[in-house]
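The block that comes next holds chain A.
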Amino acid sequence: MSRQLLEGSEAIAAAAVAAGCRFFCGYPMTPFTETLEFFGKKLPEVGGVCINAESELEAIGMAWGALATGVRAATGSTGQGLALMQESLSEITRSELPLVYFNMARGQGDYFQATRGGGHGDYRHIVLAPADVVEAVELTQLAFYLADLWRNPVMIYGDYLLAHTNETVEMKTIEYPTLPAKDWAVDGSLGGTGKSRNINPIGMSKLKHEIEPESFWRRLNKKTKEMEKAEARHEQEFVEDAEMVVVAFGTVARFVRHVVREMRAEGIKVGYIRPITLWPFPYEALSSAADTVKSVAVMEQNAGQMIDDVKLGVLGKAPVLSIGGISSDEAGFGIGPIHDAEDVRRRIECGLRGEEMEP
Partner candidate 1 sequence: MSNDAKVRQNIISTDVVPEVPSEQLIPFKPDLLLSEDHHLCPGCGEPTAVRMMLEAIQELGLAQKAIGVVGIGCYTALTGVIDTDLVQALHGRAPSVATGVKRMLPDSLTYGLQGDGDMVSEGLQEVIHTAARGENVTIILLNNGVFGETGGHMTASTVVGQRTKNTLDGRDAEEHGHPILISEMIAGLSGAAYVARCGVFNASQTVHTKRILKKAFQTQIDKKGFSFVEILTMCPTGWFVPVIEGPGYLENVLGEIHQLGEIKSCD
Partner candidate 2 sequence: MEQVKTRGTVRIDTERCKGCELCIPACKPGVLFMSEDRNTIGMHYPELLAGCTGCTACALVCPDFCFEIYRYNEPVFIEVQS
């Protein structure tokens, strides 16, 4: 156990390697590039492989192949690059491969992409949204465990601020319960036995001449429902007697948490709910808060995406106000004025007046 000052990109790569990740690949794109660079440095040190893919399509394909052999493998990009990977992300899910992938996003506008998915067909990914680098180290390791546990992709929603902030981190390998061996993984050994494997997304198996995707997809859906019930995570403070509760995720939520604590110390009855899993979204926490608060204010760095899930959780029991909005730097990389305690405070005060912010 050592305490180091690490930037988010490096901490995430180190955490993945600590969790046993031995394959990474990606295409350089701001603000994901450094994550790729750090994996490129760390993986060879442990006998792993990091490939600089020629495009995001190659990257997701290579990760797919590595996963099929049973190793812990990951890839990532920023929102635009993930947009290219969507077909494969969808099919990898139905192939039941335990992909971990990172969106080092340019802000919070990829919430829909992350939680609804841009690929075809029925599938969901568990999405974990760390608020800071320390939490990213923990959630990255959790991601590999959950991915293997459910044989389903897990995404880490990071962003520019997370990737490029230096924090003191204790790089501790988290122990998880032992998982069953991956006997579904291909290694060639069952060739010629009549029992060779076929990792595929439609339920095809050997000596079956008709594909019957329906029963296969139904089984996957059942698994998705179980994931939904079991894996929602959130953090909340000061909700029980709050007049208004602020909902925020990721790096924005870190500022919200700080400001809410400040305002509470001044006697203002405000609380916050921070979804840690964007999927499964912690609807119950919202529903329960909506029973007692006067209003729910949503602060996200986009034109309004998570607010849809908040409204689903609240189900009309309290008014839902938008106090977030589009907030960017000059280059559009996602560090906006919203990443600032004063700006966040202004927004919360706006919400307390019952007003919404212009997106």
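Keep this in mind: contacts are C-beta pairs under 8 Å (C-beta built on N, C-alpha and C of every residue); 3 or more make two chains touch, one makes a residue touch a chain; residues count from 1.
Basis for inclusion: all candidates are chains of the complex that A comes from, given by their letters.
All of these numbers come straight from a predicted model, not from anything done at the bench.
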Worksheet entry | For chain A, as assembled in this complex, the candidate in touch from 1 or 2 | 1
Fill in: Interfacial residue positions of chain A with respect to candidate 1 in the complex
22-23, 25, 49, 51, 53-55, 57-69, 71, 73, 87-88, 91, 95, 186-194, 196-202, 204-209
